[in-house]
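Below is one structure; the comments refer to it alone.
Excluded from the complex is one protein chain; the other protein chains are retained at their positions.
For clarity, chains are labelled A and B in written order, and residue numbers in each chain start from 1.
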Amino acid sequence: MSEVPETVALAALRLHARQSRLIDEGDAEGWAATFTADGVFDSPSYPEPARGGAALTAFARAFHDSCVATRTHLRHVVTNVDVEASGRDGEVVAHAYLQIVATPEGQDSRLVRLTTLTDRLVRHGDAWLVAHRLVRRDDVAPEPVTTTPDDRGAPA
Amino acid sequence: MSEVPETVALAALRLHARQSRLIDEGDAEGWAATFTADGVFDSPSYPEPARGGAALTAFARAFHDSCVATRTHLRHVVTNVDVEASGRDGEVVAHAYLQIVATPEGQDSRLVRLTTLTDRLVRHGDAWLVAHRLVRRDDVAPEPVTTTPDDRGAPA
Partner (left out) sequence: MSEVPETVALAALRLHARQSRLIDEGDAEGWAATFTADGVFDSPSYPEPARGGAALTAFARAFHDSCVATRTHLRHVVTNVDVEASGRDGEVVAHAYLQIVATPEGQDSRLVRLTTLTDRLVRHGDAWLVAHRLVRRDDVAPEPVTTTPDDRGAPA
């Protein structure tokens, strides 16, 4: 059903699972290291994209610090990982659904938000790294055409 | 733990992820093409099963049109894909959990329903296609015996 080899599809699955665990457990450097050196995390939930290792690490650290401060576990629940060829060698596009689930201490868990991920993954030795992640929120209406969505760096 | 080869188990995983993305993003023909030419989608949420490409395409189009009309994203979140041998060559049974998550524009996401899928998948060249999908809803009590569930085409 796809020209992407099985080994690459499985690598993407594992990458997403590991990334969530790293950021959710507070390993900010580990999470940042799953991106390329100039990798981009672009989410409408934050004022601007994080670019490069230092910014990505700071982003992940701020995420976890906020969880600790509010005594709330936030989990990145990833499902529906679907990998497509990008047309470029050593590169694929991985789509996934990402649910944010919050559990304040002593309270029930609740679904906060469903977003979708569109990742450009690149091969780096034996591993695959995120070169660009675009997060879309289902609760946000599509942007008007005048904002030129192409400028946001979506994978070609 | 199973006699089904790993390549087939992974193919089923990928098929489920892709199907959800296709129907959720409005690619009705693409979704229908993940079924065999005479494939069946049988869900208690709809008055009768959809059979064959034209009916499946119409079903998927109606699903997405309804989302657009109500300004609500509906996502098919698939997890727990477990593939078993069916005893027939070139055919397996894939079980999965399917959660429907709704996000009306500007509102929080919410879990609508958890259903289970029981799919009969058949090999079609290099790909696997859905020959029969039976959806069961956890909120519906088992049918009384007089409705002869076997007639509903559940995989043997």
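Brief remarks follow.
The rule is simple: a residue touches a chain if its C-beta (ideal position, glycine included) is under 8 Å from a C-beta of that chain, and two chains touch if they have at least 3 such contacts.
The structure displayed is predicted, hence computed values, not measured ones.
Contact with the undisplayed chain is limited, among A:A17, A:A37 or A:A85, to A:A17. For chain A, the residues touching the absent chain in the complete assembly are 7, 10-11, 13-18, 20-21, 34, 71, 73, 75-79, 101, 103-111, 126-128. In the full complex, chain B contacts the hidden chain through residues 1-2, 6, 9-10, 13, 79-83, 95-97, 99, 111-114, 138-141.
Note that only the chains that are shown with their structure count from here on.
Taking each chain's centre as the average of its CA atoms, chain A and chain B sit 26 Å apart.
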